[in-house]
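Some chains have been omitted; the remaining ones sit where they do in the full complex.
We call the chains A and B, going by the order they appear; numbering starts again at 1 in every chain.
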Amino acid sequence: MSDPVRSCDIQIRVRYAEVDQAGALHHSRYWVYFEMGRTELLRAQGLCYRDLEQQGVFFVIAKCSARFRSAAHYDDLLTLTTRVTKTGQARIDHVYELNRASASGSPELLTTAETTLACVNRRGKIIPIPQGVRTPT
Amino acid sequence: MSDPVRSCDIQIRVRYAEVDQAGALHHSRYWVYFEMGRTELLRAQGLCYRDLEQQGVFFVIAKCSARFRSAAHYDDLLTLTTRVTKTGQARIDHVYELNRASASGSPELLTTAETTLACVNRRGKIIPIPQGVRTPT
């Protein structure tokens, strides 16, 4: 039996509208990227977050933190690594690493972050994470 | 009987995250401002768009156009004028003028725009605009 998929990499091109007047990817946009990472990690596990919501299963951010080391810039091509670190009854923890490809070939680490998601129903009440989501095979 | 409210002015402070690396309010954000103008125009008419949606009445943008004359900048204090120009069975037309207060006191016109909204139900089907919304008193 194969191990569940616990990590995935996606590439993201920084958009013009995401960068502020200091020339840096605005810190609010990283959370949009991390959400894309979670969507694609689920897809790699054979799940679709859109379908989960239609079935009444929602994941909401309960807490988050980030450390910004270097700025990303317009048109940068970034690699986001999204990894599940812990799955509880009703919560999932992820960590994120955002890297920029450099001319030398070795990636430059720009940002690290962590989130804790809570699983809730349509009314925002905490519910157990459905079995298929907890231990994908 | 008093005339219905057809126009309203709101003040908007340009946020840091709304400005691009050329130092200009990004053109995508104007539509967010215009939407705020419509929300406040409805409120001045004694209506609340949040309540309308809860009653199953949605307004969606069918078409829009804008002309950008001068850029708005971070921390500018703008005045948005929102005006209803035409109300049909299932559509409402608005025009918008966005001005910046200048040191001389006379406002500087930055942007003009027009939108046509369609009234739809929860499933996106065109429906007649409810009477209270069409001719507010």
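Just so we're on the same page, a residue touches a chain if its C-beta (ideal position, glycine included) is under 8 Å from a C-beta of that chain, and two chains touch if they have at least 3 such contacts.
Since this is a predicted model, take the numbers as computed values, not measurements.
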Full count of same-sequence chains in the assembly - 2 placed in this view: 4
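Just so we're on the same page, only the chains that are shown with their structure count from here on.
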Whole-Å separation of chain centres (CA-atom averages), subunit A against subunit B: 34
Subunit B residues touching subunit A - in the complex, by the definition given at the top: 16-17, 19-23, 26, 28, 74
